[in-house]
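For this depiction, one protein chain was excluded, whereas all remaining protein chains were kept in their positions.
For chain A:
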């Protein structure tokens, strides 16, 4: 039965997307909406059925894609605890967001294009996760990038939105090329592109080769998962509709890089250098994202930077070899970040598309459901003890600490500092948006349904910790489930160590909350006054994302454009073309002959051409005689 479940899991959203794309504009709106939602929920049902029928890791080959000599690429899927937990999460979160979208996009005329892309995205994301061969994974990898490109620029008539989409597509393509090169190299080394086979053959290769492969995969992950230095596209990606931000740029697609590295960890995990590079990237990005989130005024950009930061944590976990912890955080983060974005969508819809948090306030009373759900999400993000986010983030920090060595202990401290900042900016957001005086909102019937969607996500975020409790609380479900993964053994700490570290993490989170309360709860009026002034110095530096955009514009984009013009005008026309023209003109009489020719008609040409041909034939005849 498993092949049937998997086939339909992929086929349903694909067919839904294609139908909407080709015939959507001719179909009634309600039908498109029902079709889009039903296919995704159907896909989720298949994922659940597959989970029920799951007995052990399994490769399932559905068909052939292409083959040339020894390069054979089947369409085969790999179901193991990692991919299984991912597809269940993706089906569920995407299903909820589809329902939410129906109401959020209620006034948009372009519903067919929207749902077509949303459905195709689900198909691509599931393919990415389930693909057993690297080209199939790449199909999903590039497919989600394509959908993301068009969805960021969904409201295309504003050039800024289209620019943001383009930026995302090109920046992630840099990572994609690294993935392609790694893929080709892998085939040269092992003669296969099957992930499971390559994972089992890593030991055949010298460490330096594995390190280089690991770095290439890391670059790929940097692009898709918005890690430094390729993170610049994600904040701008918020130009898309908010449900898109929730689904693609928070819960699913941006975690693809983490998934890729976790998937290939058996191969690249033997290289300490590669692991160190992954953890350093993750640790630094986590810190970077958190500091930038501190200074953002746009509600969605705060969440975008927090996504960059949280994915940094996941990368840190993968770099420490802790696939279970990283996946645990990936799943819980998907729930609470989708929750935060959808909550933000409710706020934005209620505020007439206002996104500046300094112009909000008092929404606690006017949008109670949103408030309580958002509070849950923020508590998870901040790592307030006993929420899902607390346990998942802490399991990563624990793994990093246990890994030992100066590097990992430094990264642990950086992670802890980042946790403090995270708690602070999470509650800065809470206090600014929901605290303070009266808030007037615009209510609509759609808003009610949109708020209802938040509730299951809030429950999952809040109790997500139950997925994988620390061992002193009896151990976790996920750890047991993931025990079959072929990953190197990790050091395990004593219960005392775990408890101490969790207490420290809890104190840090509460400390952040407290500081935020004093600064933005009690000191709200003062902050509002400050916000009128032009930001300067450190604040502007953080608000502008450490000026990375400006830097790239200066050293990459401008020179690229200038060089393109230069090459086209000066080199191609000015040197190459001119030299050829000059060459023909310079051959004396021949040149003059050409000159006379070019004034004549084509017929003259053809006659001389024929004459030339005849001459050659005569020569030939003479030779043979």
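Worth pointing out:
One rule holds in what follows: contacts are C-beta pairs under 8 Å (C-beta built on N, C-alpha and C of every residue); 3 or more make two chains touch, one makes a residue touch a chain; residues count from 1.
Criterion: contacts and distances are computed from a predicted model.
Missing chain, UniProt protein name: "NADH-quinone oxidoreductase subunit M", from among "Formate dehydrogenase subunit alpha", "Peptidase M48", "NADH-quinone oxidoreductase subunit M" or "Sugar ABC transporter permease". Checked against the hidden chain, the listed residues A:169, A:374 or A:401 yield one contact partner: A:169. Note that of A:33, A:142 or A:498, the residue touching the chain absent from this view is A:142.
The missing chain, though absent from the display, is touched by one residue of A:181, A:452 or A:510; that residue is A:181. Between the chain not shown and the residues A:153, A:214, A:266 or A:377, the one that touches is A:153.
Residues 21, 25, 64-71, 135, 138-139, 142-143, 146, 149, 153, 156-157, 159, 162-163, 166, 169-170, 173-174, 177, 180-181, 183-185, 187-188, 193, 560-561, 563-565, 567-569, 572, 576-577, 580, 584, 594, 597-598, 601-602, 605-606, 609, 612-613, 616, 620-621, 623-624 of chain A touch the missing chain (whole complex, contact as defined above).
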